[in-house]
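For this view, one protein chain was removed and the others were kept in their places.
Naming follows writing order (A and B), and every chain is counted from residue 1.
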Amino acid sequence: MNAVPGYTLPSIKYKQKATIATAVAFVFVGLCVAMGFDPALLFTEFHYVRDLAGSMTPPNFKVFWSDAGIYMAIAESLCMAFLGTLLGGLGGLALAFGSAGPTMPWKGVRMVCRGILTLLRVIPTLILILIFVVSVGIGPFSGVLTLLLATIGGFGQLFTQVIEQAEPKPLEAVYSVGASRVQVIRFGLWPQVLPSFIANMFYAYDVNLRAGIGLGIFGGGGVGFQLFMAIRLLHYKEAFALICVTVVLIVLMEKASDLLRTSLLQKNL
Amino acid sequence: MIEVRHICKTLPGGRRVLDDLSFTVRKGEFVGVLGASGAGKTLTLRCLNGLLKPDSGSILIALPGGGVEDICKVPSRKLRQIRQRIGVVFQGYHLVKRLTVLENVLVGRLGQISTFRSLIYGFKDKEAEEAVAALEKVKVAHLAGARVSSLSGGEMQRVAIARAIFQNPHLLLADEPISNLDPSNAKVIMRLIRPLCEEMPVIGVFHQPEMTAKYCTRIIAIKEGRIVYDGQPVLTQEQLIDIYGEELRQIENHNHERPVL
Partner (left out) sequence: MNVLSYKKNRMSTLPSKRDRASALPYKGGRYLRYLLPLGVLGVLTWLSSMVCHTNWASLAKGIHESLPYFKNLLAPDWSALSSLLKPALDSVLIALVGTFAGTLIAVFFALSAASNVAPRPVRFIVRALMGIERALPEIVILLFLVAAFGMGPFSGVLSLTIGCVGMLGKLLADAIEELDPVYIESMEAVGARKVQVLFFGVIQPIVPTIVSYGLFRFEMSIRLSIVLGAVGAGGIGMELYRAFSLYEYPRASMALLLILVLVFLSERGAAYLRKKYFT
């Protein structure tokens, strides 16, 4: 049978697909074996989960009356994410302006800014928080610093792309009336990128709120730290109560930032 | 006055898109540039504004304060200064979509105010009034507060024209300023542009020979990057066929009606 150009016969296609599927399955099983990961454990050892669930319920909500530190922890988590997002976002914005072609005419500066952004992006947050905990001590401040650097990296790269994808034609038109580079950025580029900047700031806040809770475990403060201590001390009922609070907090903040974002973007900025 | 001397432009691929163009336009002239699609009209206008550097040749522009500059050779600071008084209507309007109509018109004066003033948005009442007046001239003043992204194509086109007029130009370059307008608005615009040539050279690219015949004082026709006609605004059918190609004749013979053009 001659193959029709641009078309694979079903029999050949099936064979290809079957080969790929088998290969992937083998690789998957091989990986599991190599790592000592046995999915069956999930079912044979499931009683551990049941035990844990038993010791976690009912959640002990009394801690909210007895321990005011929890409210402080919640406030810390919210504020950590806020500061990290705001400062990191602004820093990322500055670096993005420095590393995007339409805004920065000098290639050397662009390369430096890009290098900083890439470095910040690949450095794991784990090492950042470890370093900051050593240098400024355990507490929310080290969490803020870590979130800040991580946000600069992620936000800066994203925003560089946003700037480079902005429509070039309006910029040209503003140039054509004899405007300076700063004026072109202010009147041609800024209106184009502002909505994306605002939307991504809110998005980054949601991400940072979650990340901040994770950082608490390493000494970043906030709800994460409380949670970690509760589990460490085997206070599972308290831990469960904290989990409930965390979920409510994150879902609520997500809704709130959604609302605020849409109402802001509809305005004529 | 603007004088173009032997400008040539070759694209990176080796294609020669502008081939030894020379012409002079004086105050009092309204030059209509005709030519088939891809003939190089837009490229020529871009050269006149300094957005595109020709490979060779020179473009001399008489400055408002007296004196003449070659726009191909001036340093960028001087170029910016010259551009302040060159009004350009782009083929694709090139408006800033997220700004309002009025703000887009105000952009036309950016070069003439200090960077600091523009950063804090310090346009003066008088400038805004003038901008509204410019919008009134092209009959879109009722849209002054609307965002450009909500306008129709013809409205955007008129905003772009208002921006160029608001610049108080000493030279007006308009790339197909009536391409998207209905016949009556097209007339409004042509009636608006025509008297401007009393004060400055006006160069417009058009695809409507019947309009240029009525309003322009002179026609320059470009074909494959070369000037093939330069003279009186009224062209004969044979001359049009020479510019636009044989297809023009064929359509006419087919229909046995009044020519569309």
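Simple rule for what comes next: a contact is a pair of C-beta atoms (placed from the backbone, for glycine too) under 8 Å apart; a residue touches a chain by one contact, two chains touch by 3 or more.
Given the structure is predicted, the values throughout are model-derived calculations rather than measurements.
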item: Chain not shown: contacting residue from A:Ser11, A:Ser135 or A:Gln266; value: A:Ser135
item: Of A:Ile116, A:Val162 or A:Ile250, the residue in touch with the unshown chain; value: A:Ile250
item: Sole residue of B:Val132, B:Leu192 or B:Val228 that reaches the chain not shown, by the stated touch rule; value: B:Val132
item: Residues of subunit A in contact with the chain not shown; value: 28, 31-32, 34-39, 41-42, 45, 48-49, 51-52, 72, 75-76, 78-80, 82-83, 86, 122-127, 130-131, 134-137, 139-141, 143-145, 210-211, 213-214, 217-218, 221, 224, 227-228, 231, 236, 239, 243, 246-247, 250-251, 254
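Assume only the chains that are shown with their structure count from here on.
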item: Distance from the mean Cα position of subunit B to that of subunit A, given in whole angstrom; value: 48
item: Subunit B contact footprint on subunit A (complex, rising order); value: 167, 169-170, 172-180, 182-183, 186-188, 191-192, 194-195, 268
item: Interfacial residue positions of subunit B with respect to subunit A in the complex; value: 49, 51, 80-86, 88, 90, 92, 94-100, 103, 107-112, 115, 118-119, 147, 160, 163, 167
